[in-house]
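There's a structure below that I have some questions on.
The other protein chains are all here in position, but one chain of the complex has been omitted.
Moving on to chain A:
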Amino acid sequence: MTVTTLHQQTSTHFMKSRLSADNLTLKHGKVSIIEHLTVSLPEGKVTAIVGPNGCGKSTLLNGLSRVHSPSTGAVLLDGKDIHSLPSKEVARRLALLPQDTLAPDGITIEELIRFGRHPHQSLLKQWAMDDQEAIQYALHAADLIGLKDRLLDTLSGGQRQRAWIAMSIAQETPLLLLDEPTSALDLGHQIEVFELIRDLSRQGKTLAMVVHDLPSACRYSDHIIAMKKGEIITQGSPKDVMTKELVRELYGVECDLIPDPMTGSPILINMKRVRN
């Protein structure tokens, strides 16, 4: 599939989108990671970006969240070039949870969540009632009410990740991007985080996440973007997109797909490494 047909396909499929990339090229130094990519995130949905290591999915997420500046093209937030908007203004519409978060020693959950209010504050407007309300809401949404005074480093991995997500919730943005939100977590904690993400989507947020685990990507997202070598191989609803051929193409793994008896979302079995 060529770049132009992809372009047409995405722009006709999803007219309603607040965040999109148009002809985006992202480079690390002189090496292009992504070239002339056009994509948009469907509004009110959970989008999962999948693909092998080094395919450019994190780079795309960094580009979409204005962390990485484009060499060509632009990222459009509500139709405007994201780099032309004031950074604080962007932060009121788009929250980002990167992979490389650092937790300072001795910070409590509530203190962490307070950082999420920075885009709504200024030198003159330091702390207001709506900040307090947003924090209460975030604590509630991430189910952390009883833990708000606990130190972050005394919590389980899942609780800690929920606290970081709660910080993004307190940012009160319609859009939230997450870079591998579950990669360091065990199974129980992964599901804890994925369920929170699904809840946020039900409340009307638009989310995009980079995910490694394909069955989870299928189960907890409405839209999948599959990437390889900096290009989008295919995208669409999990049921349409997830095929044996795609898994083979992406990872060089032969497998069978069966529907989960309870949810109907695809599960991978009989996995075997093959040469592409």
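Simple rule for what comes next: contacts are C-beta pairs under 8 Å (C-beta built on N, C-alpha and C of every residue); 3 or more make two chains touch, one makes a residue touch a chain; residues count from 1.
Everything that follows uses one rule, which is that contacts and distances are computed from a predicted model.
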Protein name (UniProt record) of the chain left out of view, among "Anti-sigma factor", "Insulinase family protein", "Gluconate 2-dehydrogenase alpha chain" or "Iron ABC transporter permease": "Iron ABC transporter permease"
Touch criterion as defined above, residue of A:74, A:151, A:191 or A:267 at the omitted chain: A:151
Which residue of A:72, A:87, A:183 or A:263 touches the chain not shown here: A:87
Sole contact to the chain not displayed, among A:108, A:136 or A:237: A:108
Chain A residues that touch the omitted chain in the full complex: 62, 65-67, 86-92, 95-98, 100-108, 111-112, 115-116, 118-119, 121, 123, 151, 168, 171
